[in-house]
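Let me give you the structure first, and then I'll get to my questions.
Only a single protein chain was left out; the remaining protein chains are all shown in position.
And then chain A:
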Amino acid sequence: MTQTPETPHDDDLLAAEMVLGLSSDDDMIAARRRVATERDFADRVVFWQERLTAMTDGIDPVSPPARVKKKLMAQVFPKQRVSILQRLWVWQGVAMASLLFAGYLGVQLLEINTRPGGDQPTVLAAQLVSDTSPLQVLAVVEPIKHEIALRRVSGAANEGRVLELWAILPDQAPVSLGVLPDSETTRILVPAELRSQAAQITLAISDEPVGGSPTGAPTGDVLAAGAMSEL
């Protein structure tokens, strides 16, 4: 560029050129420095940024394929799988009787980790807890059989009452997955209509009369709840 960018007038064009990506390499380096240090220049860049971005108003949204999100999440949260797993192992330590479940998880993860290629099934897990109740339940969705494996780690149904499990999708009414048996562990089939959205499910357990909610919606207190996260 031959002109000296001293006057405000030229600054404005320099800012516009920076936004358009037209600045020479040297100008771009200088402009970046000025954006970081000069309020007036930074404001000019914002001015052009806001206005020129309107050129994208006419661009229609296009849904990206689901695999992009999967790849992105794997890139941004590379250790997430380990950290959730570690948390689960802590739970195992707390509840000694859960060796079976540890075995279940171990096999599950081994199977996933050894599967070649990028098309790995997602394992979803949720910790159902609440501040007001001692009930704690661990849930893992088995991706191939579409089953939720549940383990009650602490707490139990109130005297003369039962625990009922609900699946809640965003902005939708809870769907009953049935009354939980007294046993510590159980498996429940994910209804077919929920399977494609399993990652969005929040599981909740409510306190209900024997036989379960008479209305088809939770009637008692929610004793524990938790959202699915990818293992």
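What we mean here is this: a residue touches a chain if its C-beta (ideal position, glycine included) is under 8 Å from a C-beta of that chain, and two chains touch if they have at least 3 such contacts; residues count from 1.
The rule we apply is simple: contacts and distances are computed from a predicted model.
Student: According to its UniProt entry, is the unseen chain "Probable glycine dehydrogenase (decarboxylating) subunit 2", "RNA polymerase sigma-70 factor, ECF subfamily", "Electron transfer flavoprotein subunit alpha" or "Aspartyl/glutamyl-tRNA(Asn/Gln) amidotransferase subunit C"?
Tutor: Spelling it out: the chain absent from the display is recorded in UniProt as "RNA polymerase sigma-70 factor, ECF subfamily".
Student: Can you list where chain A touches the absent chain?
Tutor: Looking at chain A, the ones touching the missing chain are residues 12-13, 16-22, 25, 28-29, 31-32, 35-37, 39, 42-43, 45-47, 49-65, 68-69, 71-73, 75-77, 80, 227, 229.
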